[in-house]
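And now, subunit A:
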Amino acid sequence: MSLNETLPLLVLASSLLPGLIIFSLPEERHILRSLFNLAGATLKLLLIVYMLWGVLHGEEYVFRYTMLPGLDLLFVADALAMLFVTLSAALWFLTTLYAIGYLENSPHRSRFFGFFSLCVTATVGVAMAGNLFTFFIFYELLTLSTYPLVVHRGTEQAMRAGNVYLTYTLGGGALLLIGTVWLYGLAGQVEFTQGGVLAALGPEYAGQLQIVFFLLIAGLGVKAALVPLHGWLPQAMVAPAPVSALLHAVAVVKAGAFGIMRVVYEVYGVEFAHALSLLLPLAVAASVTIIWGSLRALFQDDLKRRLAFSTISQVSYIALGVALFGPVGTIGGVVHLVHQGIMKITLFFCAGNYAETLGIHKISEMDGVGRRMPWTTVAFTVGAFGMIGVPPLAGFISKWYLGLGALEAQMPWVLAVLLASSLLNAAYFLPILHRAWFRPRTETWPEEHIPMQKGRETAWLLLAPPLITAAATVLAGLFAASAISPLDWAKLIAAREYLRWVP
Partner candidate 1 sequence: MFDPIPWLILSPLIWATLAFVQGPGRGGRLAVAGVALQLALAATLAQQIIAGGARVYAVGGWGAPLGIDLAADGLSAVMLLLTQAVALPLAFYARAYFAAHAAPLRYFWPLTGYLLAAMNALFLSADVFNIYVTLELLGLAAVGLVAVAGGAGPVSAAMRYLLATLLGSGAYLLGVALLYGVYGSVSLAALAPLIAADAPTAVSLAAALMLLGLMLKTALFPFHFWLPPAHGNAPAPVSALLSALVIKASFYLILRLWFDLFAPIASVTAAQFLGALGAGAVIWGSLLALRQTHLKMLVAYSTVAQVGYLFLIFPLATGAAAEVAASAWQGGALQAVAHGLAKAAMFAAAGAMIAATGRDEIAGLAGVATRLPLTLFTFVLAGMTIMGLPPSGGFSAKWLLLGAALASGQWWWIVVMLAGGLLSAAYVFKVLRQAFLPAEEAAHFKPLPRTLEWPAFLLALASLLLGLWASEMLNLLGAA
Partner candidate 2 sequence: MKALLNIAVLSLTGALGLVLAWSILDLPASAVRLPEQVTAQLDMSGVAHPVTAVLLNFRGYDTLLEIAVLLLALLGMLALPRQASGSKPRPVPASPMLQTLARLLTPLMVLVAGYVLWAGAHRPGGAFQAGAVLAGAGVLLHLAGLLPAWATPGRALRAGLATGLLVFIAVAATLMTQGTLLQYPPGWAGALILVIEASLTLSLGLILAGLYLVLADSKVQA
Partner candidate 3 sequence: MNAPLIYALTGAALFVFGVTGLMLQAHLLRKILAFNVMGSGIFLVLVGLAQRTGIPDPVPQAMVLTGIVVAIAATALALALARQLLDQSGEMRLPEEEAGKDKLDV
C-alpha cells in the first residue's frame, strides 16, 4: 500500500486510536488522556496540512477496499472533502482544548473523550467518503457516536433529548439507506464524481431518480435540520457546551449539509438536478427553514436554545446555496459551510463560558456581562455580527455570494428571504449584545464558579478557543480575496462542478 493510499486511513486513525485508548484509561489519568487527545488532534492537523498541499498540486489520495462484490469502501480526498476535513480537524483541535477546560473535575471523562474522538473519526469518514455507500456507513456511525455525548449528563431531560435525537437520526438513516440501495441498483457503485454520474442513465429513469432524490434529501435533511425535520436540534441543547459546538459547527449538522452538497453536485450533478427540476423544491425548503428558524429564535430566552434555532436557520444557507443553479450560488453555499462553522462555534464557546463561569443560561440574566467578561463578550459580538452579515465579517461574504447567486439563478425572491433573515438575525442577536454591553448589573451572578483572578475573566482553556475562532471570522472576511481563504477554495470547487462554466 502506497503512502497516498494510507494517508486517508491515517487521518481516520489519528482520532480513532486515541479514542479507543482513552476508553481504556482509568478516570483519574487526566493528564495522559489530554496528552493522547491533543497528540491525535495535532497529528491529524499535520496530516491534513500535508494533504492540502498535495491536493493543490494534483496529488490523489484514494483508498479502496471491497466489502462485498460490487460494494467498495472508498476514501477520496478531493477538494470538497479537504474543505470539510480541514474545518472539522481544526475545530476539533480547538474544541478538545475547550472541553478539557470545560469538563475539569466532572465525572465520566474517559467515556466523554472516547466518544468525542469517535465522533470526529466518523465526521472525517463522512468527509472523505468516495461513494454513497461509504458516506452512509460513516453517517450512521456519527449517529451512534454522538448519542452518548447527547445523554452524557444522564439527567431525565438529557435522556429524553437522546431519545428524540435517535428517533430522528435513525429514521433519517433508514430513508438514506433506501435511497442509496435504490441508486446502487440503478446505477451500480455511485462514486462521487465532479459533474455527477446519473445524467448518463437516460430519461426513462427520471421518475425514479426524483423519488430517490427526495429520499436522500429527507435522510440528509434530518441531520441538516431542514424544517420540518429539525425537532431534535433544540432538544439536544441539554448536552454540555463542547458537545453543542460539535453538533452545530463541526460534525452532525454539517454532515447533513455536506451530504446534500455531495448528492446534488457529485451524484446527480447540479445541471442534471436542475434539468430534473429538483433544485426549486430544495430552495423552497431551505428558505422556509431559514425564516422559520429565525422566527423561533426570536422567542427563546434560553441562550443555547436561541443559538440552536439560529443554527437551523443558518445551516440552510448552505442548502440554499446548493439549490441556486449557477456557480456563484454554489460558491456562497460552499463557503458558508466553513463560515457558519467558525461563527457558530464561537457563539457556543461563549455561551459555554457564560454558563461555566457565572452560571448564566438565560438571556435575561446577561445584563452587564460585558464588563465582567469583556473578552468573551467581544468574541460573542464578532460571531453575532458575522451571523447578521455585517461587512467585512465572514457571514457577509456568504450572504453576498448567495444574493448574487440568486440573481444568476433567476430566483429574485431569494433576495427577499436573505433580507428578511438578516433582519431577523439582527432582531434576535442585537438585544443580547445590548444587554451584555449597555445594561448595568443590578444583582449577583446566578452561580459564580470561576472567580476573577488577576484580570483574567475565566480559565485560559475556555477563553482561547472563542478568541481564535472569532479572529478567524474576521480574517476569513477581510482576506476573502487572498489565495488561501475559504472563499478561494470554494471557487476552486465551484469551477469543477459546473462542466459548462468557464470562470
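With respect to how the candidates were assembled, all candidates are chains of the complex that A comes from, given by their letters.
Throughout what follows, contacts are C-beta pairs under 8 Å (C-beta built on N, C-alpha and C of every residue); 3 or more make two chains touch, one makes a residue touch a chain; residues count from 1.
Just so it is clear, the model here is predicted, and its values are computed rather than measured.
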For subunit A, as assembled in this complex, the candidate in touch from 1, 2 or 3: 1
Under the stated contact criterion, what part of subunit A meets candidate 1 in this complex? 23, 65-69, 71, 73, 108, 111, 136-137, 140-141, 144, 147-148, 151, 154, 159, 162-163, 166, 170-171, 173-174, 177-178, 181-182, 184-185
